[in-house]
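Presenting chain A:
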Amino acid sequence: MADILLELRHVHKRYGENVVLRDLDLTVRRGEVVVVIGPSGCGKSTLLRCVNALEDIQGGEVLLDGQPVRQEAKNISQMRQKIGMVFQSYDLFPHKTILENVLLAPLKVQKRQRPEAEAEALALLERVGLADRRDDYPRQLSGGQKQRVAIVRALMTHPEILLLDEITAALDPEMVHEVLEVVLDLAKNGSTMLIVTHEMAFARAIAHRVVFLENGEIVEESRDPKAFFTRPATERAQRFLRTFEY
Partner candidate 1 sequence: MDWGVMLSYLPLYRDALLLTLRIGWQGVALALALGVVCALTLHLRLPVLRQIVTAYIELFRNTPLLVQLFFLYFALPKVGVRLSPDACGTLGLGLLGGAYMAETFRSGLDNIPTIQSESAQSLGMTRLQAFRYVILPQAVSSSVPGLVANVVFLLKETSVFSTISLMDLMFTAKDLIGMYAKTLECLTLLVVFYLIMLLPVSFLGSAIERRLRYAEFGDRRTV
Partner candidate 2 sequence: MQSLGIDVLFKGRNLLRLLGGLWVAVRISLISVALSIVLGLLIGVLMTGKSPVLRGVFRLYLETVRILPQMVLLFIVYFGTTRLFGWNLSAEVSAVFVFTFWGAAEMGDLVRGAILSIPSIQRESAQALGMTPRQVYGYVILPQTVRRLIPLSINLITRMIKTTSLVMMIGMVEVLKVAQQIIEANRRTSPNAAFGLFAVVFLLYFAICWPISRLAGYLEKRWA
């Protein structure tokens, strides 16, 4: 199909004897928001890291636009520019200001002109409400602000898909909202995203498709998030969702 952007085929990942992803197939269409949920240690984060080739895989392949994403491939830098990734712990570069953090990849990797890249950076920072913090250092920002900067940093290379790895898990509750707002806004504008999260309400609101992962396997997949969250088809997903009730 023409509109398939990301495709994982028979991806197999293990650490030594420990299998983390088992013969996993997954596709993400252009403009689609796919949310992956599942218990801790089910392989969600590893899945995202494999898409970006931060992990090597023992079998299968990851295709973006039909082109393989491989750790040792020559074009890995180009491929990664097309894949934006935001981590749980934000991981801004502590020795650089907010603006420099955001500009590092466009200037050094993509060799873009500074005025043009800077204009875009400021526009994006403005959009997430942080243009006035451009000259601050990461340590001067709150967790929520840092995470918004991390999203802008990932957007600056004009990725075709965004990978969000539990981006609110390290945040204080009152900061979760401001970050999720930004993500919702991106979804509204048609960004393609593969999201790993523990925020069930958020998953329900944003997902076009929900994937429930357990023990490295996709147990259930649903194109109807509302139905999934009220009445999951499998017993394992039911059990998982019940842990969020009190």
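Operating definition for what follows: a contact is a pair of C-beta atoms (placed from the backbone, for glycine too) under 8 Å apart; a residue touches a chain by one contact, two chains touch by 3 or more; residues count from 1.
The candidate set was assembled so that all candidates are chains of the complex that A comes from, given by their letters.
From a predicted model like this one, the values you see are computed outputs, not experimental measurements.
For chain A, the touching candidate in this complex is 1, chosen from 1 or 2.
In the complex of the two chains, the chain A residues touching candidate 1 come out as 52, 54, 77-78, 80-81, 83-85, 87, 89-95, 104-105, 108-110, 137-139, 141-143, 146, 153-154, 156-157, 170.
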